[in-house]
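Of the protein chains in this complex, one is absent; all others appear in place.
In this document, chain identifiers A, B and C correspond to the written order of the chains, with residue numbering beginning at 1 in each.
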Amino acid sequence: MANTLIFIAISITLLSLLISLYRFIAGPEKANRIIAFDVMSVSTIALIAFISVLNKRIIYLDVALIYGILGFIGVLIIARYIEKGL
Amino acid sequence: MFITLMLAWLLLNNSLQTEVIITGAIISLILPWLFCGKCEVFTYLRITPKALLYSVLFIFTFLTELIKANFDMAYRVLSPSLPINPGIVEVKTKLKSKIGRVILADSITLTPGTFTLDLKDDSMFIHWVDVKSTDLEKSTQLIVNKFEKYLEVMYG
Amino acid sequence: MFIAIAIILAIVSIAGAIMAIHHKKLSVAIIASGLVSLTASVMFLLLAAPDVALTEASIGSGLTTIIFFYALNKIRNNHD
Partner (left out) sequence: MSENNWNEIIGGFIAIGGSLFLVLGSIGLVRMPDAYNRIQAGTKASTLGTILSLTGIIFIVPDWFGKLLLLILFVLITNPVSSHVLARAAYYTKVPLTGITKVDKLKETLEVEESRKAHLKKVRIQKEEE
């Protein structure tokens, strides 16, 4: 039962990933693409957590933690580069 | 700082064996001593019963505002005519300490329809999806005051 | 059902890769390559290799993006 519900949640999250991919491809400026990248990396954290529940292994959550830290630092560095150049 | 690092280590390991606790204590003693000389983040924090009560109230208010914000955003996104009315307004704050301002700006970002765009001395510039008034006083009262009364007690 | 997840991830990854090759601006290409390594890491996770996924996440998505932007900054400063 729980596996079915988690699978439905995974497919909805993948749908959200595809919709924000449209904004990533079509975004008219650099800033729009970075917003789409940010939203995609946050929803990837949720996706990894769902996959770790399906496989019942806690070590998969470490990958989500690393993504949380490094995606944040990456967005900070990109925004600073755009604003005034590192 | 020591308490924060230790708590993060214990949550990360999820166990209470003696080796884990000893290793975490040593590392979280060494790290603040090496990397932050003054650690002025927690010096403004007041530890009194009233402040603790107000911080619990603040978290409660914040969570309800977050959920309200999301339903508001869902209504705006899903309605076919896209009812938005955006603009950038200016807002004054009374908080003095840096960490209080940071928490105020973060919680403004997560409330319905507003987010912080820039911060100069004691005025914040806020992008608002549905502008109700362009006046400084009135927008301050609408946006800031519901968080400020808690944060003022917590940080001063 | 793992195949469905893998197919959608592959679509995202291929779109990112094509964009990384064909776009004119360098910074957009770097962000697109970060997207490719993001999906590649989830793919490794689906294939039950968490250590490879961890390395791919930290190196591909974090370190490569930061170092590329650092290099781009150096180039832009020298040639202006």
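Following the convention adopted for this analysis, contacts are C-beta pairs under 8 Å (C-beta built on N, C-alpha and C of every residue); 3 or more make two chains touch, one makes a residue touch a chain.
The model shown is predicted, which means the values in this text are computed figures rather than measured ones.
Student: Could you tell me which shown chains are touched by the chain that is not displayed?
Tutor: Missing chain, whole complex, touching shown chains: A, B.
Student: Mind listing the chain A residues that contact the chain we can't see here?
Tutor: 1-2, 4-6, 8-10, 12-13, 15-17, 19-20, 22-23, 29, 31-32, 34-36, 38-39, 42-43, 45-46, 49-50, 53, 56, 58, 61-62, 64-65, 68-69, 72, 75-76, 79-80, 82-84
Student: If the hidden chain were put back, which residues of chain B would touch it?
Tutor: So the residues of chain B touching the missing chain come out as 8, 10-14, 66-67, 69-70, 73-74, 76-78, 82, 84-90, 105-106, 109-110, 113, 115-118, 120, 125, 127, 129, 131, 134.
Everything that follows uses one rule, which is that only the chains that are shown with their structure count from here on.
Student: From the mean C-alpha coordinate of chain B to that of chain C, what's the distance rounded to whole Å?
Tutor: 31
Student: Distance-wise, how many Å sit between the C-alpha centres of chain A and chain C, to the nearest whole number?
Tutor: Chain centres of chain A and chain C, defined by C-alpha means, are spaced 12 Å apart.
Student: Roughly how many whole angstrom separate the Cα centroids of chain A and chain B?
Tutor: 23
Student: For chain C, which residues are in contact with chain A within the complex?
Tutor: So the residues of chain C in touch with chain A come to 1, 4-5, 8-9, 11-12, 15-16, 19, 25, 27-28, 31-32, 34-35, 38, 41-42, 45-46, 48, 50, 53-54, 57-58, 61-62, 65-66, 69-70, 72-73, 76-77.
Student: Going by the contact rule set out above, which residues of chain A touch chain C in the complex?
Tutor: 7, 10-11, 14, 17-18, 21, 24-25, 30, 33-34, 37, 40-41, 44, 47-48, 51, 55, 57, 59-60, 62-63, 66-67, 69-71, 73-74, 77-78, 81-82, 85-86
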